[in-house]
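Here it is: the structure, laid out below.
Every protein chain but one is kept in place in this view of the complex.
Chains: A and B, in written order; residue numbering restarts at 1 for each.
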Amino acid sequence: MLKNEDNILLTRTGPDAAMGKLMRCFWIPAMTLTEVPAADEPPVRLRLLGEDLVVYRDTKGRVGALEERCPHRGASLFFGRNEECGLRCVYHGWKFDVSGECLDMPNEPPDSPMKTRVRARAFPAREAGGILWLYMGEGEAPMLPDFEWLGVPETHRYVSRWEQECNYAQAMEGELDGAHVSFLHRLVNAVDDDERALTGSYFRDDTAPKWLIQDTDSGFIAGNARFVADQKSYWRLNQFLLPFYTMIPPRPGDALLTRMWVPKDDEHCWVICVTFRPDQAIGEAERQAWKDGENSHRKVEPGTTRPTERLDNDYLMDRVEQKTITFTGIKGIRAQDAMVTETAGAIADRSKEHLGTSDRAVVAMRRRLINEARAYAEDGKPPPAAQGGALYRIRATSGVLPREQKPEDSAELMASSRVPGN
Amino acid sequence: MLKNEDNILLTRTGPDAAMGKLMRCFWIPAMTLTEVPAADEPPVRLRLLGEDLVVYRDTKGRVGALEERCPHRGASLFFGRNEECGLRCVYHGWKFDVSGECLDMPNEPPDSPMKTRVRARAFPAREAGGILWLYMGEGEAPMLPDFEWLGVPETHRYVSRWEQECNYAQAMEGELDGAHVSFLHRLVNAVDDDERALTGSYFRDDTAPKWLIQDTDSGFIAGNARFVADQKSYWRLNQFLLPFYTMIPPRPGDALLTRMWVPKDDEHCWVICVTFRPDQAIGEAERQAWKDGENSHRKVEPGTTRPTERLDNDYLMDRVEQKTITFTGIKGIRAQDAMVTETAGAIADRSKEHLGTSDRAVVAMRRRLINEARAYAEDGKPPPAAQGGALYRIRATSGVLPREQKPEDSAELMASSRVPGN
Partner (left out) sequence: MLKNEDNILLTRTGPDAAMGKLMRCFWIPAMTLTEVPAADEPPVRLRLLGEDLVVYRDTKGRVGALEERCPHRGASLFFGRNEECGLRCVYHGWKFDVSGECLDMPNEPPDSPMKTRVRARAFPAREAGGILWLYMGEGEAPMLPDFEWLGVPETHRYVSRWEQECNYAQAMEGELDGAHVSFLHRLVNAVDDDERALTGSYFRDDTAPKWLIQDTDSGFIAGNARFVADQKSYWRLNQFLLPFYTMIPPRPGDALLTRMWVPKDDEHCWVICVTFRPDQAIGEAERQAWKDGENSHRKVEPGTTRPTERLDNDYLMDRVEQKTITFTGIKGIRAQDAMVTETAGAIADRSKEHLGTSDRAVVAMRRRLINEARAYAEDGKPPPAAQGGALYRIRATSGVLPREQKPEDSAELMASSRVPGN
């Protein structure tokens, strides 16, 4: 459980909140590049960390991310005209480039000092890994985090974004919580011993994993072990990366993945999921399955970020399926995750929890974020991870070890938790 | 009128409010038994006194009423699995019996002390009189109130529940207010002198009833008299029973009734209505009329507790019918009542009222509840009525007396205000 004071610190991410300030030291993954308009096309809206923006691409192909409201008198730039390397407010024709500079202020005298003095608030933008990244902080932007999937060809990667109706930390807790896989995603009548992974026998046979948390500069490894046959342990090394990234190891043969739990505002978050294969293209069938909300991605209403199975329709739960097929009666692994995190409330009251040994990764994530936010509030020094770069060349991995062996003593397992060649 | 401080005291019923604490000394009628699931069927949601619960029936047929959120990390138990004498949270498989005891905690080590230490918050439940009763207070539950209709066969009784969009006290005021019958429920062109009752001549000929309030251990009698022919008075002895029950006398030949005005939260209440005939079965036509929203019950959208005529559709008021048939143009006596109480606001501002002699029962109810809540807050002793039992063997009754006779001097009338044989 958390004291109310710590819960507030953990969950508030607006410009004036300590956690909001910490996050603004990092590049923020904002949307998929397929959602970013083409050059000179109309802008789109985006809410991020409690701020309302518009995103557009100018004539030269550069992406601009501006505060939605015009600095003049607040009219929405969403209705603006994207023309000749600037977004023009339709109220008085003020036109801003991607850096926020005012290129034209035609309702003021030509010699007005206002044109140079007034700027739109603009956020530096980068396109990488199929994602639009924004820097919402002060001063010079750092390096991007050098995730493995930034370097793979577009054909090898699939990226999607959807909205979740709760605070980012709560949504992320559902991912760090390795224990729930044994239940929430279980099949009711599963018998196949060969399926070792997501709904497989490893998860069924030992439902109380042992945990090992190992801090790193960019976050921590959340190792969890299940006893398996022959006096061995099945270890999964999940990854938490500051400030809101998670990685879980794939089933054998499955694509690798990273998930991002990005605050939309304090009561909603964006989930951005990248699945990728380092050395081969994603097949059409697999890509389609993800679009349909299978496995790592979530099904959304066409053309939106709104999930099909969601809070206000009880996730289209089917009580007959719950008795006969899946543990929840809810279609889609991600919708199942959303149900357990969203139904705890938009911002869960963590003073009412009862945490056990299986919640160690959840506790570690909260502690790490709270400590980092407190430290930054005190000394004003961003954590090393905010510098991005190679600290993010990390993988989640899994392996079977002799029961008495610690994972950190397995050179092979530890090596597989880093991107090969690093 | 009420001071704002008293209005708050009267209307707030959450766990920390004085009135909420008083009410939690009593058994709370929660839903009809037809709404309670069968054994091993999925749970249903219930909001009561501002708290969110799930209700289920276990394999042995026992009813469980648990706080909706799992004590572990808050996932909703509504999505839980009702299996083998317990409700299992789908997040980590914690399983709770009807008493709140944790029967299984499979994500923790077998020897974890948590399994015995952590309990779901569970509310004792009873099934009686076609109603599910819950005890939401501390310590030992008292006796149920021994209403007459708890003892009649199911065939002799009809119970329904619907939602009203205002505070419980305000809704109940509409029932205690005997004077409005002369107006709100009037027929515009009624001429039939034989209909003595609801819309009949007694109510038309004297529209300013005289009141007599007589306190009892379980509430008070709200007697109201109308002058009728031959120097006589038509007396109606309504009943208020702590903390939110009302009885009004039936028309000759009609079924008897009790209504319960149970807080859902501070801005909504449940109305539960029992109509019954002590010595004969309810006929099919009468039962169907009640389902259709005639007389004592209210029409709801099929399978819900949401009334068909309601605030957001102006109660389907028909202005032509208002000119030619009914005083309001609204179908259904209960919908008419709901209109006058709901349109005063979710929690009426009682500092703006102008009360007259016709409001004496309303005033008496407020005073009684406020005094009881204050007394309980001070001395911690529940009122005698909270013990339930025979204090509730009460009826509402009516009769015609010589104008100079006080009702309390009529042995026959007073005797008819108690259940026969008590």
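In the analysis below, a contact is a pair of C-beta atoms (placed from the backbone, for glycine too) under 8 Å apart; a residue touches a chain by one contact, two chains touch by 3 or more.
The structure presented is a predicted model; accordingly, all values stated were derived computationally and were not measured.
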Listed residues A:34, A:59, A:107 or A:324, member touching the removed chain: A:107
Sole contact to the chain not displayed, among A:79, A:211 or A:227: A:79
Full-complex contact with the absent chain, from B:348, B:369 or B:413: B:348
Chain not shown: contacting residue from B:317, B:375 or B:414: B:317
Absent chain, residues of chain B that touch it: 173, 179-180, 182-184, 207-209, 314-315, 317, 319, 322, 327-330, 336, 339-341, 343-345, 348-349, 352-359, 362
Residue ranges of chain A at the interface with the undisplayed chain: 42, 69, 71-76, 78-79, 81, 90-93, 105-110, 112, 114, 117-118
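In this text, only the chains that are shown with their structure count from here on.
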Length of the line joining the C-alpha centres of chain A and chain B, rounded to whole Å: 48
